[in-house]
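For this view, one protein chain was removed and the others were kept in their places.
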Amino acid sequence: MDAILLQILNGLDKGSAYALIALGLTLIFGTLGVVNFAHGALFMIGAFCAVTLSRILTLSHTVIDETQKDFLGNPLKVEVPYIYDIFGQTTGDAIIDWAVPLSILFAIPVMVGIGFAMERGLIKHFYKRPHADQILVTFGLAIVLQEIIKYFYGANPIPTPAPDAFRGSFDFGAMLGFDPNTIIYPYWRLVYFAFAAVIIGAVFAFLQFTTFGMVVRAGMADRETVGLLGINIDKRFTIMFGIAAAVAGLAGVMYTPINSPNYHMGMDFLVLSFVVVVVGGMGSLSGAVLAGFLLGILESFASMAIVLETLPGINQIIIYLVAIIILLTRPRGLMGRKGVMEE
Amino acid sequence: MSKSNFTRRGLIKTGAVAGAAGLTLPTYLRADGHSGFTNAPTGDTVTLGFNVPQSGPYADEGADELRAYELAVEHLNGTGADNGMLETFSSKSLQGNGILGKKVEYVTGDTQTKSDAARASARSMIEKDGAVMITGGSSSGVAVAVQALCQEAGVIFMAGLTHSNDTTGKDRKANGFRHFFNSYMSGAALAPVLEANYGSDRKAYHLTADYNWGYTTEEAVKSSTEAMGWETVNTVLTPLTQTDFSSYIAPVLQSGADVLVLNHYGGNMVNSLTNAVQFGLRDKQVNGKNFEIVVPLYSRLMAKGAGANVKGIFGSTNWHWSLQDEGSKAFVQSFGTKYGFPPSQAAHTCYVQALLYADAVERAGSFNPCAVVEALEDFEFDGMGNGPTLYRGEDHQCFKDVLVVKGKENPTSEFDLLEIVEVTPVEQVTYAPDHPQFAGGNMGTCNPGA
Partner (left out) sequence: MFGLTKRDTTLLLVVAVLTIFAPFILNPFPEGSAMAQFNAGYPDLMQRLVIFGIFAIGFNILFGLTGYLSFGHAAFLGVGSYAAIWMMKLLTMNVIPAIMISVLVAGLFSLLVGWISLRRSGIYFSILTLAFAQMSYSLAYSVLTPITGGETGLQPKVNDPRILDAALTEGQNPRANLFGLEMGTSYEMAVGGWIFTFNAGYYIAAIVMLLAFYLSIRIFRSPFGMMLRAVKSNQQRLNYTGLNAKPYTLAAFVISGMYAGLAGGLLVAMDTQVGAERMFWTASGEVVLMTILGGAGTLIGPVLGAGFIKYMENIVSKINKTVLEQWFAFMPDGIEDFFITIVYPFVGKGWHLTLGLLFMMVVIFLPGGLVQGGQKVAGLFKRKKPVDDKPDGKTTPAE
């Protein structure tokens, strides 16, 4: 029982990452009709916003410490962040410690800007082109973006820890009356889950309850008619692309303490997020979220030792197996609309 | 027009009269008819092929390997700022005038850490550039694939970083040599240190990467820890493509285990270790003991990716820059002076492999792979950083001291992540060539090509 509870918790957490990435992907698809293979790269760039901010905060000047030696036997050069000079060491340390949450503020304008630039500069010329061309151009863009990041940050993962206050884990087991240590969960992952819930809720509310959202939804349903009504749908679509980019970027920022970011993390998530979107049903926001959580939970169950003993290797294929079963039983995914991407 | 003979074919250009057609040689991979082996160098240069990962997750390791090779070429040609390990190497045949008087040139390629790409790259070095030796790489899959290719093509393969038992076990080849240590040695070196620090009454939980290297490492660590009294509670295989290990780590505490062994490397290791520390495993008490984590194969470059999470965690490594023997000091000095940071273990093994090859050619007096194989087999040397070392003839594996290291509590710089806990003497990690973990191989005989 406690093992199952633990894996459900795990699955929700995993699922929230999948859902966040898939949400932006399906948003772009639903509004613009574009298959965006560069969406994983946006997630990755978001993560590197966090890396960049913590690099900025720790910009240092060197002080030579004669008492210690470096690896060549020369006096050790100690790096002192400028921020110490401004705020003093204690405050400076605290600011550096909170680099990841602070990056949210930094990432939003950056990601929205990148989203606008991408849509205006490249994607808008591809609305009428076949999906194959969209795939080729966005895939090319994804490679370019990740190579640029690799050029500046290297190929190795870069540790970006969560603030000290969020280290360690929370003992759910003790709270629910199980033995201590049976159901523990890291604080930061709980934060991630809550964060994802807020973002997903905000996107839904925005589309549901604002006039802007209403027009966008109308545009998703019938772009031509909305255009004929004299509404500048293109401008709104640009904004939607910016929002989708920001959602992917924020998912990336908050993910950095969970796993150290590297330049190819976007590609690692790309295929998975496509599977999530399609299982949920192309163009369906709620489908993407539902599929994200579903696949997250199933993946967690498949990794349990007892499951692996009966079905070796099931953890390798579970997501794809489930995707096949769902697509065969539900032709348009869990919540897809008829006629979307079926030609 | 041509300033240098970048390929062996440049030599032919100088020899051939313009416009004259002819010279057809029906040979495998075009060996020189006079010398009887593949890509025999005929001019005043010799070409080596450095095949390292330049794209993909191990690109930084590959870049460090390449730095080491460039340094080795400088030292071999005598054009470097110093002579590095040539000064400390026990064999004194290398003069700093190239190999057998021929200037060393090199070509580079990208393995992408994929066996297909690595073989394509190695074949282009052999077929197009006339490389007489291929070296480098950062995974066992690539090492085994390229080693088999070199055996077939008749050139020498000096493996880079490859830790799986299979490279010199079931997939050993006569033309291939490995200086790096292996899974068995990691297990044998770690066990006594773990016993001394954590006691002999422990319950271990293994998370293992689901592919060959993971299997051999798990087997090695399991058998050597069980031999000293540990119990293995469970072993769980994790997919190579896994990035979030939370669902594997969360159940560990429930199992009653008090040690977690992470048989992961590279990105897998960084993520699984980060996740394990995130779950607060190291703050827990199980069975009245502190919960501990062990990482059998450490790499400093990768440890950097895990940041502060490595602190206090034991693992093994082939070499570390803080070693104080003369060879290591000389190498760190010349590498650090040239590049501004200390070399990684991948850089060290690649540098040493390049020098060992050059030295074997000098001693053999020929580039013929069979002569090189003979010179390297059962060759004993010292001054290369790991104490007295033997290149065993039966399986072409180096036997030398193995380092047990621990994540440093108070690093003074971004390179100062590991501290050496113990230098496990070579006797303790030596095994028979037909040890069960290495069985099933057939080395064949050396192949000079042609």
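Note that the chains are named A and B in the order they appear, and that numbering of residues resets to 1 at the start of each chain.
Criterion: a contact is a pair of C-beta atoms (placed from the backbone, for glycine too) under 8 Å apart; a residue touches a chain by one contact, two chains touch by 3 or more.
Bear in mind that the values here come from a model prediction, so they are computed numbers and not experimental data.
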item: Selected residue (touches chain absent from view) among B:T241, B:N287 or B:Q428; value: B:T241
item: Selected residue (touches chain absent from view) among A:L141, A:V215 or A:I231; value: A:L141
item: Residue, one of B:N39, B:S91 or B:S121, that touches the chain absent here; value: B:S121
item: Residue, one of A:L105, A:L176, A:A221 or A:I317, that touches the chain absent here; value: A:I317
item: Interface residues of subunit B (partner: the chain not displayed); value: 1-7, 9-10, 12-14, 16, 18-30, 54-55, 59, 62-63, 106-110, 114-117, 119-121, 123-124, 127-128, 139-141, 144-145, 148-149, 151-153, 164, 166, 171, 210-213, 215, 237, 239-241, 442, 444-447
item: Footprint left on subunit A by the chain that the document does not show; value: 35, 122, 125, 129-133, 135-137, 139-144, 147-148, 151, 267, 271, 274-275, 278-279, 282, 312-313, 316-317, 320-321, 323-324, 327-328, 331-333, 341-343
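Everything that follows uses one rule, which is that only the chains that are shown with their structure count from here on.
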item: Subunit B-facing residues of subunit A, complex; value: 2-3, 6-7, 9-11, 13-14, 17, 68, 70-72, 76, 150, 154-159, 161, 167-169, 181-182, 184-186, 188-189, 257-260, 262, 264-265, 268-269, 299-300, 303-305, 308, 312-313, 315-316
item: Subunit A-touching residues of subunit B, taken from the complex the two chains share; value: 56-60, 210, 234, 236-239, 241, 243-244, 246-248, 250-251, 253-255, 267, 270-271, 274-275, 278-280, 283-284, 286, 301-302, 304-309, 321-322, 332-333, 336-337, 341-342, 412-413, 415-416
